[in-house]
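For chain A:
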Amino acid sequence: MSDPVLIIGAGVAGLTAAVELADSGVNTIVVEKLPTVGGNALDLYKAFPTDDCFYCFEGNRWRPGIRKCFYRSALIDQPNMDLKINSYVEQITGNSGKFEATIHVGPEYIDAKKCIMCGLCIEYSSAFSLVSPQCQPQAVTYDPDKADEGDKKAVEECPTKAINLDAQPKKETVSVSDVVIATGYHEMKPVNVDEYSYGKHPNIVTQLELAQILDPIGATDGKLLRPSDGKPAKRVMMVQCVGSRDENYYPYCSKICCVYALKHANILTEERDASQVSVVYMDIRTYDSHERYYREARENGVEFVRGRVARVEPKDENELDIIVYDSLLDKYLKFTVDLFVLSSALEPPEGMDNIIDSLGLNVASGFIAPADLVSENEVVAGDHIYACGTALGPAEVPESVTQARAVASKILQNRK
Partner candidate 1 sequence: MTEADEKDGPPVVLVDPIDMSKLDSEFRNEIKSMPYGDELNACFACSTCTAACPIANVWTYKPHQLIRMIILGMREEVLSSDEIWLCLTCFQCQERCPQKVRVTDIFFDCKNLAAEESKIPETIVGLAKTLMEKGQLYEVTADWEREDMDLEPAVPGLSTNEFKDIIKATRTGKIVGGEE
Partner candidate 2 sequence: MPSYNLYMGCSVPANYPNYEAAMLKVAKELGMELEYMEGVACCGSPNLRAIDFMGWLTVNARTIAIAEKNGHDIVTPCNGCFASLKDVYHHLKHDDAHKKQVNAVLKKEGLEFKGISKPRHFVEALYSDIGIEEIQKKITKPLDGVGIAIHYGCHVLRPKDVTEFSPEIYQELVKVTGATVIDYPLWKQCCGATVLPVNEELAIRLARDKLKSMTEAGAVFATVACPACGNQLDLQQLGLKESYGEEYNLPVLLYPQILGLAMGMDEDDVGLSMNRVPAGSIIEHLTE
């Protein structure tokens, strides 16, 4: 029996690679640093291009399970997948099909197989929490830093005896044949782009934060509310290319922020009762058929202003005055808004440079670059080392999934 494949990161890309391989009889070890799989896609609500929920892309519909549960069924039923949450890879040695990986596995305070998410423990202690109703594995998490009196009671009362507060972290060393890097991206917190005052006013958020507001199973039940006072946000302004295409931050175009900004603008105008949605842009880059989101947004009355934000002036805790230079009219316009949304750059996740350095991979703007820059094998990062999804740079879900499948088929071919 060959060694298993190590997959780092359990976002859409990592999970797809894992499921495809596991379904083909290959053992996989999936290492995810967070307590849940799903990565950035976890609370995105509707996804372009199908306007469907994230896990239900057409190509996956054959798999049994209900909506949003493609990965759940895999995680429960697929014996070839070994998921390690709260974990990270400390070190990888060896090469060419024979690697030794040292994995730091976080303490298993909650036995996910036993937890029924009844929520009792959360009532006793704030150390317990539910990351998301969609989290996989389906279990609560425990944060020892918030330990208090109540957690003992929780241990006793837990109907399934799922809690073990004495759990310890483990170190595991495994031999693996291939390494798949699927560590994804991080949406930049634009604190340094000071003209937008991010972090200085509660109603200035990023697109990912807006996605969380819009998520029907999120904190506001999907209602469009101002973070400052919980009142409905009626007037929303978005600004594109925050930290992207900017030599002071990231020189590249983050590629998908235009499309999801438009997706959000459409949700705001069609499903939430925003009365005024404006988008300040330099170019609207909607590749492929995503142009339809742009047209739809205009039909919905979304106001597009080509130009840049001149000044952001908070009126009070709830409202902001935003002065925009409209380069098409050569005029300055003043908008008053309840919510100011920044389409912030998608940057490499923390720790990406370590992985790249330790494995001696090529790098492009901080993301992984293919081993052979001129070949079409963009997923091949090194000898028996692969990358897929947004670890290769900003990408949408379908592209990430396609790359993950390409990785799986390459590994399978090598094993024949």
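In picking the candidates, the idea was that all candidates are chains of the complex that A comes from, given by their letters.
Just so we're on the same page, a residue touches a chain if its C-beta (ideal position, glycine included) is under 8 Å from a C-beta of that chain, and two chains touch if they have at least 3 such contacts; residues count from 1.
Note that this is a predicted model, so its numbers are computed, not measured.
Undergrad: Looking at the complex, which candidate is in contact with chain A: 1 or 2?
TA: 1
Undergrad: Across the complex, what residues on chain A touch candidate 1?
TA: Listed in rising order, the residues are 276, 284, 294-295, 298-301, 303-304, 306, 310-311, 323-324, 326, 328-329, 331-336.
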